[in-house]
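Yeah, one chain of the complex is gone here, protein chain that is, but the others are all in their spots.
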Amino acid sequence: MSETAMNESSEQNESQARVYFPGPLPGQERFVAPIDETPLREVDSVDEDVPPTSMWADAWKTLRRNPLFIISAILAIVVILVALFPNLFAKQDPMACNLSNSLEPGRPGHPFGFDLQGCDVYSRVIHGARTSVAIGIMTTILVTVFGGLIGAIAGFFGGWVDAVLSRITDIFFAIPMILGAIVLLQMFRTSTSLWKIILTLTLFGWVNMARITRSAVLEAKNLEFNTASTALGSTPLRNLFRHIMPNSLAPVIVMATMSLGSYIVSEATLSFLGIGLPSTVVSWGGDISTAQSLLTTNPSVLFYPSAALAITVLAFIMMGDAVKDALDPKSRTA
Amino acid sequence: MKKQSALTIAGAGLCVMALTLSACGGSGGSDSSANSTNGGSSDAVISFFNPEPTNPLIPGMTNEVGGGNPIDLMFSKLVRFDDKGKPVNEIAKQIKANEDNTQYTVTINDGWKFSDGTPVTAQSFTKAWSWAANIGNKPLASSFFANIKGYDDLQKEGTPGEAQLSGLKVIDDKTFTVDLSSPSSTFPIQVGYTAFAPLPESFYKDTKAFGEKPVTVGPYKFQSWEHNKSIKLVKDSTYKGGIKVKNGGVEFRSYTDPTAAYRDVQAGNLDVLDTLPASARKTFQTDNTVQAVNDPGSVIQMFTIPTYMKHFGQDQEGKLRRQAVSMSIDRASIIKKVLSGTAKEVHDFTAPVIPGYSTSIKGSDVLKYNPSKAKELWAEANKISPWGEGDTFKIAYNADGAHKEIYDAVTNSIKNALGIQAAGNPLPTFSEFRSNVQNGKFNDSAFRSGWQPDYPSPESYLSSNFSSSVSNGNTYRNPEFDALLNKAASAKSIDEANKIYQQSEEVLFRDLPAVPLYYQNSNGVAAKNIKGFSFTWKGTPAYYNISK
């Protein structure tokens, strides 16, 4: 497979070479000042003692100075801390529910009030973070790695590899998620329910990521740096991982950070359709879906988990934007 | 943004027009608040919420409300039930039992005709019943005929489609006799159920065509069925029965979710909704865009604790635990807070609108919330065989229905009172849920078991759920209970039978094969301009009483 790719790129080299060999036509003469007339200035000189900085190191340097990134990173860290150590933030047991408190408004010790079952909303929001953030982050990582890889391979190699992978993607696109979810939930009845949800969302989420990555790679593989790198003797795979993938990252990062929120929401949708997490697991999605019937009477019960979800999504979208900008050398110079 | 809002307003103007048009073209003014001024007309067509039927419109093929509602309006039976659930002769002139309730002689009234003009005869009944009992026709409601002699012969594979029940004998055009395999005092009530409707000769020629476009004999006749859209019925002026029809017709609109129908009633696009969505429980009675009805109904909600479930067998330990669980449920709070008063507190195993209902059956105090007693009983049971640290008391329900809120509340209450783990156990589909019930697969979980009766008799509740002779996934066996059911079946009068049924419920309260939770109210909403909105004993709207 790599051979065809090689051939393709070498063909391109030849065609480009043909343009340059006949020598300058009239009016195309180049005038270059001799190097010794204007010596390199101090700032322009290359420090040859220091190893070249990597793309990631550069990006990190930019990120550290970006207020947007700092704010969103702090938000994300807080959300993750809450998810990891909910007991530090809420003393109440989220599963301790008493109907006598049903829909009571907030009072000292219970700032957000109570839901229909008489559970403390504040403590459910705090304890729900773990499930929801885990679903969001784990699914995003799995989808990005899996879908991104498949899309990149399809877009880069083209030919029958692309055909096979793209058609598999088509098939997965058409499977109704609810059908897959019901079957998967049944197949893995014994395992932890959280993983079943993550698995289901990944199985039906990777296709979108694969298509986006494929299109970005298709676009990037025709750019000049790729040709240049091949001319310098780089192997196609090295090209893919060192040059094309980093340069196709922007839409992938945007999609990933956008999807993170939508995966958390998907869990709510699964709950709404009755195939989400059992009520023994506290999650924002589950609480949003239960509170939906209180929309017109007690909107606050719906508001708090939704707001927590929105803040999390905001943090990750902003962080995604900042990372994407930092990775793009052009936006740095601008 | 400005442009967009202009578009919305223009759109709104169009929409009113479009709606009125579709209303005029479709149903003759069933909706549209615009022409509600001519109220009180007796030929108005009233629109109702209805799920799309899952079977053809054939009485013996139908066992769910989507098809049952239109069929009940199109087919009169031997008897009908008045709004209180009292059986009244309709097509039957007389239904006479022999000495021991094993043979009935039915005489039918003169002059009844099907909508194709053919007369209703004794054969119209016997052939229809035989058809519905015959396995070759794949009837879903065949079990209703199980007590008629000859039923077993029609249940053998390869039975010809025209084979008749040997227990049905036509004496003359207007008379036939029914031989039963075992005594039944409720037979004259049972024949009021949908599956016992008479059918015309044309039915047997082309059942498929009939199922799409039935020939009827009832207060309404069939007009049209647009699948997934609506079923339209019009008043049948030749109807000879006792129902006073106060409207010109009924339109059953197809809905998959009652919430959407509720919004349509609020917006004035639908006249009547008889299934209250959970999201409207708190508000429907104070909602000034609709009129609400919330009356005691015939549906009882329970959960069954299967006798094969560990710790809950039919022994001393199981008895103690069942009582403890029942006493640990704060039913009053659940009805008040979660159900917002759309249910009544439970006292027996039937329902408040059913003749034979009683609030004072011996042993019914296990239905009272008593956490300290519950804890005592639970501790006593633990002495027999300890409840494991990690054990969870689970109640299964199908997640494609609206049960989560209720079972979350029930299990929370059990958890709080007994100090054990308890949780709902949702199964994704009704089909999986029912398969597990039927096949006895709930080894570690109780399961939801609501019951809507087919005819107004305690027998419909008790034998279908607890009798050893019915295989409905129930594993409860108690000869004392079975004997009382048999005794009631051969009772001389319905009142006498109902007394015996109450005695049999005392047995149930001792054993608690299922734990009653509440009686679900018959409730729903109607548009403001609707008159006469009320429910029958069964929990369906009294369609014929509604006008505008």
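Letters are used for the chains, namely A and B, taken in the order the chains are written, and counting of residues starts over at 1 for each.
By our rule, a contact is a pair of C-beta atoms (placed from the backbone, for glycine too) under 8 Å apart; a residue touches a chain by one contact, two chains touch by 3 or more.
Rule of thumb we're sticking to: contacts and distances are computed from a predicted model.
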From "SDR family NAD(P)-dependent oxidoreductase", "Universal stress protein family protein", "ABC transporter permease" or "Tetratricopeptide repeat protein", the hidden chain's UniProt protein name: "ABC transporter permease"
Among B:70, B:85 or B:211, residue touching the chain not depicted: B:211
Selected from B:136, B:341 or B:363 as touching the chain missing from the view: B:136
Interface with the undisplayed chain - residues on subunit B: 8-9, 11-12, 14-15, 18-19, 22, 26, 52-56, 63-64, 135-136, 138-143, 155-157, 208, 211, 226-230, 253-257, 259-261, 263-264, 266-267, 269, 279, 289, 400, 427-436, 438, 449-452, 464, 470-473
Contact footprint on subunit A, counting only the chain that is left out: 163, 166-171, 173-180, 182-183, 186-187, 207-208, 211-212, 214-216, 218-219, 222, 250-251, 254-255, 258, 261-262, 264-265, 268-269, 272-273, 285, 288-289, 292, 295-296, 302, 306, 309-310, 313-314, 317-318, 321, 324-325, 328, 330-331, 333-334
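Here is the rule we go by: only the chains that are shown with their structure count from here on.
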Inter-chain centre distance, subunit A versus subunit B - centres from mean C-alpha coordinates, in Å: 50
In the complex, subunit A residues that touch subunit B: 97-100, 102-103, 116-118, 182, 185-186, 273-275, 278-280, 290, 292-297
Residues of subunit B touching subunit A in the complex: 277-279, 282-283, 330, 333-334, 337-338, 398-400, 404-405, 408-409, 411-413, 416, 423-426, 428-429, 432
